[in-house]
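Worksheet: the structure to be examined is printed underneath.
Only one protein chain is missing from this complex, and each of the others stays in its spot.
Letters A, B, C and D name the chains as they come in the text, with residue numbers starting at 1 for each one.
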Amino acid sequence: MAQVMVTRPAVRTGARLRRAGRAEAFIVPVVLLALWETASRAGLVQAYLLPPPSAVVAYLASALLSGELVTHVAVSVMRVLAGFSAGVALALPAAVAVGLSPRAERLLDPTLQAIRGIPSLAWVPLLLLWMGIDEAPKVTLIAIGAFFPFYLNLVAGIHGIDRKLVEVGRVQGLSQLQIIRHILLPGALPSALTGLRAGMNMAWLFLVAAELIAGTRGLGFLLTDGRELSRADIVLGAILLLALLGKFFDGILKVLENRLLRWRDSLKEAKADA
Amino acid sequence: MAQVMVTRPAVRTGARLRRAGRAEAFIVPVVLLALWETASRAGLVQAYLLPPPSAVVAYLASALLSGELVTHVAVSVMRVLAGFSAGVALALPAAVAVGLSPRAERLLDPTLQAIRGIPSLAWVPLLLLWMGIDEAPKVTLIAIGAFFPFYLNLVAGIHGIDRKLVEVGRVQGLSQLQIIRHILLPGALPSALTGLRAGMNMAWLFLVAAELIAGTRGLGFLLTDGRELSRADIVLGAILLLALLGKFFDGILKVLENRLLRWRDSLKEAKADA
Amino acid sequence: GRSGGAAARPPEIRLDYAYYSPLSLVIKHHGWMEEEFQADGLPVKWVLSLGSNKAIEYLASESADFTSTAGAAALLARSNGIPLQVVYIYSKPEWTALVTRKDSPIRTVADLKGKKVAATKGTDPYIFLLRALDTAGLSQSDIELVHLQHPDGKAALDRGEVDAWAGLDPHMAQANLESGARLFFRNPDFNTYGFLNVRQSYADRYPEIVKRVLKVYERARRWALEHPEETARILAEQAKMSPEVARQVLTRNDFRNPIPGEEHRRGLAAASRILVKEGLIKPGVDPEKVIGELIRPEFARAVVQP
Amino acid sequence: MREVLTVQGLSKWFGELEVLRGVDLTVRAGEVVCLVGPSGCGKSTLLRIAAGLETVQGGTVAVAGTPVRGPHPAVGVVFQEPRLMPWLTVAENIALGRRLVPALRAQVAELVVEMGLGDFLDALPKQLSGGMAQRVAIARGLFHHPELLLLDEPFSAVDALTRMRLQEMLLRVVRTRGTTMLLVTHDVDEAVYLADRVVVMSPRPGRIRCEIPVELPHPRSRHSPQLTSLRGRVLAELLGEWDTAAD
Partner (left out) sequence: MREVLTVQGLSKWFGELEVLRGVDLTVRAGEVVCLVGPSGCGKSTLLRIAAGLETVQGGTVAVAGTPVRGPHPAVGVVFQEPRLMPWLTVAENIALGRRLVPALRAQVAELVVEMGLGDFLDALPKQLSGGMAQRVAIARGLFHHPELLLLDEPFSAVDALTRMRLQEMLLRVVRTRGTTMLLVTHDVDEAVYLADRVVVMSPRPGRIRCEIPVELPHPRSRHSPQLTSLRGRVLAELLGEWDTAAD
């Protein structure tokens, strides 16, 4: 009988593995970009319809040098962060109420679910009407976008909490508020974090509609503007930046998720511990 | 010492309570509609900006009589269902792979997360380029919308599964496929159902962008058309229908959710059992 | 109150600029509007309109007070109850035409029979298409109309998804330069002009302000007539167009008659017949009456010197 | 003596399943009552009802003379499963709901050492063995000094020696704080060693089959002939019911 299971040397689980992991993340995008560039150069698609990545990068570089890009990105990031925070801050009490009280659920949930069905583009004329054309309607629209995924996931998370744990809180003499704070919210945390990530995503998606409202700055504006001007390089540059920024903020939330959920004894954490 | 805890009479938990619950759902929307109608009639808002609900209903009634509305609704419902099914069908294997294999996660997840950041409007020119102007790009766009919420929630659900239960499957000699089928998927079901509902929502949201592509029918088209023609009653009628249809399909999924999750010993089911 | 006359003044001057209104770009570029109202301490707020329907939304929701649209869009809005009026014609643009691919066999409007044609419903190119069909004795049912947003129409044409496209500048100019797309049917009179609109109540309340804004527009118009090259440069720069596209677009703008009048009334009347036929104007609305209410030439007459 | 827990004519159904039928039970201040009975007879259910966690179909339950309508602040519960919050450390679980200021932490630490878990104050539940988790749950139940403590098989997952140590600790708590205890156990030795009274339940639908007083002063010797004979009586009662049920 031979030596059986030896743990993998500590080194592998450390920096080296993580670096390998990061590298793997680039395989798919790099292959896609290479295909696209080749197709463009080979004339399979017209450059004015789908300019090659190099042309997009060239545009981005020039816009970066002119300082314009920084403004667009900064403005959009500010809007998304403001709207996202507002949406999440409103969704939290709503979800707690609906998650806990069947009465609140009957009263609020159907209406919220219906409002959830209103597409971002449909909000534009309404918000314009109510709030004019400054920052308020834009941030509000983004907040609406971020509200629902977080709300939905948090309600589901609260509904899914093990009744047994809530009973512990009750017999330990915790107040309703303490139960919410110490049991329901942490217990619903995995769902809430999924909701946070989905809400952040939605905030970025709604940004484009928001920046249809009388804007001249921001990535959403850049996208619409590029289309209006038939500038495929601008359109693709904006898409690229939106995708990267979305990914970046999602990445931050993912790190947060990994940290906050270390206590779990689940598949994910089992892998991480190994 | 008096009689203490008597269960509530069975009647209340039955039909009566349910009926009361349904009625409560209408309080908020009815109040909102009444306010809006009053504001319109009192001249607080111009009818050309925000026509009163009665005007919107009048438009819907006329469109219903002309048969036009039925077509719009039918076409949109078909597109949403087709796109939703396709998106979910694709997200399932992707989520299972990413949920189970850290390698698949490293390889696929970052790219998917970036693609998730591309807003619906940005997809329109790309899909047009790849798929032309028929049904294919519309359904594809809706599928893209439905894909991500389901994917994200299912991955989170699989990652959150109690490692202990998976171990049971392994020692009971279940194959990897059996573990997925009998443990991971049912265990991730609560999250998956949340994702299904979010995906259905996203499908309706993406519908509007999809119907910008060479459509003459569908609720998304109606919305865009109404805006193009400065017809606020059409815009609001379309919004109303989108909200109601979204709510309707969400309701179906919610019923499904309640049925499929009866096994849970959670807050929600505790309330339902009581 | 309404009696204020010259004394009444809004808190700020809110107006739009648009890539399809070269004069607005010229004014913004030179800062003439700010210059005009500086002495009064009135701030000027610019809003970018990315299309007629957005410009109308800004006007209707009182987010802006002067906005630029195509004439047909203003007509539709007025017929749907939005109380706007045209006070100035910023251009007689030939911004739309029928376009096909370089190698397409389509030569005349008659060739469109049974073909797929892309257009955006309710917009100038759409009306242009229907009027063009009319000249060849065709109607909408003789072609297969494909509803596409302007930039999407251009792409669809290029990819052969459609046989022709009711194009709009600058997409049209670009298609022409990029892939040699042909403008096979042109007629400047079938375009419905570039309207500068205000809300009726605003015009009633602040007639002096309206005149002074138009005065600035006049200044820009004269300057543009005198400096076509520089105007093209401004257009290229502000609207991120290549210089060639900007030059081509500018050649299709005619700045000579800024006063709303009979010419425009006729143009709108012709357009309105199409709009009524297509059901885009609500039944029960009298187009003649609407056009009468829409056109308000008094301010331009007072400002424009022949 | 004052009645801390009074149960009269209690009946409980879970849907179609009759679990308790006409249960009467009284626990007086300072008493230790042990509840034994076959698995599934309704012991946990009875405890949960006393804790205010279940509705009933008939009968009355009162704690210190007040009808039970929900969890009572003076009643502590140690559930049959550890039920630790997986996101809290051992110390945080024990002081659930309170901020772990240094003074409180010191108190918790003391209790944790008494439980033989000295090194695990800051461990997460997933890092504990079964018996360790159970001991944390006991510490949590004791921590807020309840007047009445309901314990559901609290020592089922610990080894014989740890169990003895914990039994002594419980008796010490009764002696020093005057805590009243109702303890479910399936270990008959444990029941007769700890209890002032052993209550034997019949198989489902659970009724009180008999109450066996254990009138021996503490400290008791675990192998005294009196305890051995009591043990025999309790087993016989259990066995009798078992045989009845098997018919």
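Some notes on this structure:
Here, contacts are C-beta pairs under 8 Å (C-beta built on N, C-alpha and C of every residue); 3 or more make two chains touch, one makes a residue touch a chain.
Note that this is a predicted model, so its numbers are computed, not measured.
The missing chain, though absent from the display, is touched by one residue of B:28, B:104 or B:165; that residue is B:165. The omitted chain makes contact with just one of the residues D:81, D:122 or D:168: D:81.
Touch with the hidden chain on the side of chain B covers residues 164-165, 167-174, 178, 182-183, 186-187, 189, 263-265.
Counting the whole complex, the residues of chain D in touch with the unshown chain are 14, 17, 36-40, 44-45, 80-81, 116, 127-132, 135, 152-153, 156-163, 186-188, 235, 238-239, 242.
Keep in mind that, in the parts below, only the chains that are shown with their structure count from here on.
With centres defined as mean CA coordinates, chain C is found 39 Å away from chain A. A separation of 48 Å divides the Cα centre of chain A from that of chain D.
Among the residues of chain B, those in touch with two or more other chains are 49, 125, 129, 227, 232. Across the assembly, chain C contributes 57, 61, 149, 151, 155, 159 as residues in contact with two or more other chains.
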